[in-house]
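Yeah, one chain of the complex is gone here, protein chain that is, but the others are all in their spots.
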Amino acid sequence: MKSKIIIIISLSLLLAVVLFMAWDMFYNNPDDNVNPYAYDLKSLRSGDTTKILYEETGHFSPELSAIHGVDVDKSDRICICGDNGVEIFNPAGDRESGFPISGTAGSICVDEGGRIYLGMQDHVEIYDKTGKKLMQWTSCGKDAIITSIKVSGKDVYLADAGNKVVYHFDQRGNLLKKIGEKDPERRIPGFIVPSPYFDLGIGRKGELWVVNPGRHQFEKYDGAGDLISSWGESSMSMEGFCGCCNPSNFAMLSDGSFVTAEKGIERLKVYSPAGVFRCVVAGPDSFIEGTRGIDVAVDSKDRILVLDPEKKEVRIFTMKKPGN
Amino acid sequence: MEVPENNSRINRRKFLSTGVRASVLLGIGGAAALVADKATTGETVWQLDPAKCIQCGRCATNCVLTPSAVKCVHVYAMCGYCDLCGGYFKPETKTLTTGAENQLCPTNAVKRKFIEDPFFEYSIDEPLCIGCGKCVKGCGAFGNGSLQLQVRHNICVNCNQCAIARNCPSEAFSRVPLSQPYLLKQVTQEKPV
Partner (left out) sequence: MKKILVLFILTIILTIQFLDAYSVQRFPKPEFESGYVQPETMQPSAHAGLLAVVDVIVLAIALALVTWLVLKKRSRIGVFGMSVLSLGYFGFYRHGCVCSIGAIQNMALAVFDNAYVIPLTVIAFFILPLVFTLFFGRTFCAGVCPFGAIQDLVSFKPQKLGVRLNTVLGLIPYIYLGLAVLYAATGTDFIICRYDPFVGIFRFDATFGMFIFTGTLLLSGIFIARPYCRFLCPYGVLLNWVSRYSWKHLTITPSTCIQCRLCEDSCPYDAIDMPVTDKNPESRSGRIRKMILICALIPMLMLLGGYTGSRMHETLAGVNGKVRLAKALLEPPSSTGKPELMEVTAFKSSGKPVAMVYSEASGILRQFYLGGWILGCFLGLVFGITIAYRMVTTYRTDYTPNKGTCFSCTRCVDFCPVDHHDNV
């Protein structure tokens, strides 16, 4: 009798094991869908929408297979460079003209005279707007990656991410000087460029602004190449810049404010001329996750032209009307 | 029953048994030959492809070992040596100090060392690392992606069926030859001139 009970108990234990296996295999939905170690990038990406003071008022798609740079000429025509070509649009976004080039143009600048400067990996090529090649400068070296060009009067500035330096050229392509090389005596910290995003711009008074992306700083240089001031804060919050090299691009509004574009957490923000955070132009929601190399330009009406390389669009943002 | 008949019966049974045995042996041999065709003399080990990894955290929870045999591996050659490292600091961090409250890693297994202004070296204290991939996600989102998850073969017991592989949502795990046991994303190619 006793042994019978023992057998029954043991058998039920054995059956429990078998039934558990069957249940676990066919009916158990594992509840490990929640990651206990989740790094929630979504909350970082969502942010405070009340700080968005701009809205997208239009967009257009260039025909180029890949687009890299945007700039406006003095009559607000929008010039786009990319793989094997340049396209020009009127301020409303209608295509006016375009011409092919051989190679990839990573950056673009249109000067007062309407000449188009293109940064072609390691050298500069200059075209007129009909596509006639006016000049080709010599290479800046085999490591050179020209990520930005700005023309100011007779001066041409190039940002070279590969060599981590800014070049000052004259309009004929003669190198006048290098700016921003590490120099403890002149208190120049040197550019830290961990990945190929390195932008510069010209302020209202002709001063040179360069992003030091590894330090998340804007640095201001005078005509002699001396560092005058800098601003910027490393932070993952809205007010600062974070990641490996941010801001990746910027442009300047007519009042001397900065429009900055970031990767990692894709967002566009506006800072005052003194570097105080003002508002958001577009948050991460407006971009495909992982978008890198958003270029920005500002036209004479302070419209912000955003080149979105993932969506392959140029998107136009304008300040929201106060009433809205 | 008569004796001779019984004997012949036994003989017949013996003969049958030998025949069956021979055919079973043939069967086993056949099965072996069938698969031996694609067999390898080398062993295989489990590894995950960082390119497919989505840092779901199951490497930390599903390995038969505690802590997991999957660790964060730092490919120094890809690192930007940033001060504000997305794989090291919590997103809300205000001060960039090594205080435990600032660190993203749940076990403080990422070590930060000052090299020279403004560079910092980050390394992984592997015995502390649980393979959760939090830093990997941070590095991938903000940095160059130099932090990657890999199965550490000096720890892995090489289960016949990897328990993580079974549950990996992105099918990043596969059997790889023992001679090439790592699938790190590396920067190897020089820039074309």
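Order as written gives the chain letters A and B; numbering starts at 1 within each chain.
We take it that a contact is a pair of C-beta atoms (placed from the backbone, for glycine too) under 8 Å apart; a residue touches a chain by one contact, two chains touch by 3 or more.
Please read these numbers as outputs of a predicted model, since none were measured by experiment.
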Considering the complete complex, identify which of B:90, B:112 or B:152 is in touch with the unshown chain.
B:152
In the whole complex, what residues of chain B lie against the chain that is missing from view?
17, 20-21, 24-25, 28, 31-32, 34-36, 38-45, 52, 54, 56, 58, 64-66, 73-77, 79-81, 115-116, 119, 121, 123, 152-154, 156-161, 163, 166, 169-171, 175, 178, 181-182, 184, 187, 189-192
Logged for chain A, residues touching the omitted partner chain are 3, 6-7, 9-11, 13-14, 16-18, 20-21, 24-26, 33-35, 104, 121, 143, 161-162, 164, 192, 194-196
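Methods note: only the chains that are shown with their structure count from here on.
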Whole-Å distance, chain A centre to chain B centre, using C-alpha means?
35
Quick one: in the complex, what on chain B touches chain A?
55-58, 60-62, 80-84, 86, 89, 91-94, 96, 104, 106, 117-119, 130, 132-134, 137-138, 141-144, 167, 191, 193
Touching chain B in the complex, chain A uses residues 30, 32, 35-39, 41, 44, 142-143, 189, 192, 194-195, 214-216, 234-237, 242-245, 264-265
